[in-house]
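Questions regarding the structure given below will be posed in turn.
A single protein chain has been removed from this complex, and every other one stays in its place.
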Amino acid sequence: MPSNEWLTITVGAVLVNNIVLSRIMGICPFLGVSKKIKTALGMGGAVIFVMGIASLVTSCLYHGLLSVKLNFTIGSLKVENLDLSFTRILVFIVVIAALVQMVEILLQKFSPILYGALGIYLPLITTNCAVLGAAQLNAESNRGILPSTVYGLCSGLGFALALILFASLRERLELSRIPKAFQGTSIALITAGILALAFMGFSGLVK
Amino acid sequence: MTILLAALALALLGLILGGLIGFTAKKFAVETDPRIEEITNLLPGANCGGCGYAGCADYARAIVEDGVSPANCAAATEENFQKIMAAAGQEAAKRERKVAVVYCSGDNHHAVHVALYNGLNDCRAAAALSGGGKGCRFGCIGLGSCARNCPFGAIEIRDGLAIVHSELCKGCGKCTEVCPRKLIHLVPADSKVHVFCNSLDKGPEKRKICTAGCLACRKCVKAYPELFNAQGFLVRARDGANITAEQVAEVKCPTGALQTVESHANLGKGKEGAA
Amino acid sequence: MEFSDKTDNKAPVQPAGQSAVRLPEAGTLVLSSSPHIRTSLNITKIMAQVMLCLLPAVIMAVYHYRWNAVRVILLCMIFCAGWEMLWCKVMRQKQTVRDLSALLTGLILALNVSPLLPWWLCLVGSFAAIIIAKQVFGGLGQNPFNPAAVARVALLVGAARPMTTWAPLPSAFQHLDGVTAATPLTAASQSAAQQASLDLYNSNEFLWNAFIGNIGGSLGETSSLAILIGAAGLLLFGLIRLYIPLAVLLTVTVFVWIVNQVSPGITPGPLFHLLTGGVMLGAFFMATDYVTSPVTHLGGVVYGIGIGIIVCVIRIWGSFPEGMSFAIVIMNALVPLIDKFCYKRPFGWNPVNAFQPRRGEIK
Partner (left out) sequence: MNSHHLPLRPHRFEGGIHPADGKAYTTDGTIRIPPLLEKYQLVIQQNIGVSPLLKVKKGDTVKKGQQIADPVGNISVPLHAPTSGTVGDVHDISGANGAPVQAVEIIADGKDEWCEPMECYPDWRNTNRELLLARVKDAGIVGMGGASFPTHVKLSPPPEREIDTLVINGAECEPYLTADDHLMREQADRIITGAGICAKILKISCVLIGVEENKPEAIRALRTAAKGQKDIVIVPLKVRYPQGGEKQLIYALTGRKVLAGGLPMDVGCEVQNVATLAAIAEAAVEGRPLIERVVTVTGSPVADPGNYRVRLGTPVRKVLEWAGGIRKEVRKLILGGPMMGFAQSSLEVTVSKNTSGILLLGADEVRQFEAGPCLSCGRCVEACPMRLLVSTLSKVCENERYDLADENYVMNCMECGICTYVCPAGRPNVQHFRRAKAEIRALKRRK
């Protein structure tokens, strides 16, 4: 793979097509866990981790099972050219959900502080469109296993970056005299909108 | 055929993953008491801290794990209170409803201003600076630290005086903590008459700085010695004394410091335009 | 032992009672916390001074674009003030238009747009600046993003065509094809894309014209000279420190120089990038906006470097020809983080309390 392409994948995933600010995915945890930089850091780490693993596992599944024509016999049943790629969304959902569940249980066991900080948002990653989206985008552009994992990690990094940036802004907003009508989620959405506008400046960096 | 196989494959996948999750859940399970969550949901969720714990969830944990009485929560409704008692497995107990009372009637029309205060809109900050503009060093400063700290919006600053809306007050006691003059007290909700003055100054001194202070003329004590109690230059209603509005009307307090909670809550009304 | 004076005095007893001299009356004295004296500088004065410093740029804009410039500047200022008044009215809060901050925002916005901008886009831009970028955050002092930069970004993204339609410059550098119709930045990036020669943009003649303002562009972007005069004014009034603008300008210079060394031909030289587009205006008047820039000097340098890098990246490799306002808004978003990491330690602070200055020795 030429180095240029790696640049496209990484810079593209982190800045240009930032999964939150450009693709508008994973808004729920983006708004929910961005009140404090500390929790944002934890959440960002969790997302990088989950996205990396999910991308790895799903692309393995995709390349190993779903995108190949299957030929096998079960007893008398002879199956030829079975193409299961249309089930990929279902399979991804199930696999990712199971994966996150396990991460959650392990986290609760081994790092109760992080678990307490992430609270109800870990299960949110379960059905998070950002994680699923990364897997789906990998499948769509037919990336290999390694590029898929890198893309997943970088998307997670992009998510974490946006989240931390946003959390620091919200920590500052907490000290502002925001009119009552705009407090809370509404000002968060406006801020996110302006941030997304600014990130559009990066468009065209990677073709 | 393909559909069938696909469904079969998915089912198989589900089965494997389900088994895996089940295994991890068993293997790495962490015990939590479900009652904590239940009680947290039953508590009002205002996180006022009136119970002495860091928020409702913390209090719920203390109720379940340390066996603390739920009666410390003044804000929970009676119904929820009973449910919490049941959930925590504690004996039923009676809770006395308390409300906050501001022992001062020196609004801008009654208290004399000896200086102009310019600075932070906060009673504690003003208290450190001669106590704002009013002359009385015991009375309400009127900058509303209590009102801002009330989690239930039960205190209003009207005409430079804190007024408690007792129907909204849950008796959490936050206001009594923040008041630098310590003139907000929690009293049983059924005692409706108080001497609304906090000044320990001598009568003539008080007269110079406030027209609504208790002058300790003892008119009320003479009429109803069993209901009132003079302490130096200040009269207080006795604890548990059940004083009626009629008795107040009969005593005819010369400055109006002795009054009902209702009339105190109506202080400054109708004058708002002038203020 | 004798001292030179005697303090033991026999003085007549002053009689008690009221004296005739006038004394302060009770009840008229103000109680307030120290300090009791204050500077005469206030927010309105600061805003007025900044506007005064923008005057050279305004004069150049009017000289170049005549009535178009007057129209856009007046419209933006009036609309901004209007939105601010309307907001205060609707939200029933104290009227804040008198602090002149809305007018200043309008002026900076006007200097950031094309002289041919239709009136309704001025209205929309002013809305974005005053309402969306400022007032919903709580008004002056609370906004995390520079209002004028946000408005420009919004207009650039939402209405690219009117924002990049430039008026032909009556007095411009006529013998450069295309330069009068498009901004030099657009023309240069097009030339670079077609791998044409960029020598024109590095010529002394072009750069001189860019410096004094004989090129096309947004109202305030034409003349670097006018901006520099204004910047001198800002420094003279003591309104800004040089940390941020210098960091921006130096970063742009160094970055472009490095790019030119590594892969020549993809972009004109550093001087071209400094003198064209909004770098000067942005560095001196927008990036230095008090509210949205870091408070410490170190933070200001980090912030300036960030702006410099982002603006170069967008200009050289991005699809927008100009990236100053994008860079400013992105770095605005980073300011809370910068403030978190670029703090000052208090006087006498020490990580380990074990440190004790050595005794008996004066450094």
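By letter and in written order, the chains are A, B and C; residue numbering begins at 1 in each of them.
In this section, a contact is a pair of C-beta atoms (placed from the backbone, for glycine too) under 8 Å apart; a residue touches a chain by one contact, two chains touch by 3 or more.
Computed from a predicted model, the values in this text were never measured in an experiment.
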item: Which displayed chains the unshown chain touches; value: A, B, C
item: Full-complex contact with the absent chain, from B:Ala115, B:Val195 or B:Val261; value: B:Ala115
item: In subunit C, positions touching the absent partner; value: 1, 3-5, 7-16, 19, 21-24, 26, 28-43, 45-46, 138-142, 241, 290-291, 293, 295-296, 339, 343-350, 353, 355-357, 359-363
item: Interface with the unshown chain - residue positions in subunit B; value: 114-115, 118-122, 124-125, 128-131, 133, 137
item: Interface with the unshown chain - residue positions in subunit A; value: 174-175, 177
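Following the convention adopted for this analysis, only the chains that are shown with their structure count from here on.
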item: Label of the chain whose CA centroid is most distant from the centroid of subunit C; value: B
item: Innermost chain, taking as reference the mean of every protein Cα atom displayed; value: C
item: Two chains sharing the most C-beta contacts; value: A-C
item: Mean-CA-position distance for subunit C and subunit B (Å); value: 48
item: Residues of subunit A engaged with two or more neighbouring chains; value: none
item: Residues within subunit C bordering two or more other chains; value: none
item: Residues of subunit A defined as touching subunit C within the complex; value: 37, 164-165, 168-169, 171-173, 176-179, 182, 187, 190-191, 194-195, 197-205
item: Subunit A residues within the subunit B interface of the complex; value: 79, 82-84, 86-87, 90-91, 94-95, 98, 101-102, 105-106, 108-110, 112
item: Residues of subunit B that touch subunit C when the two form their complex; value: 113-120, 125, 129-130, 132-133
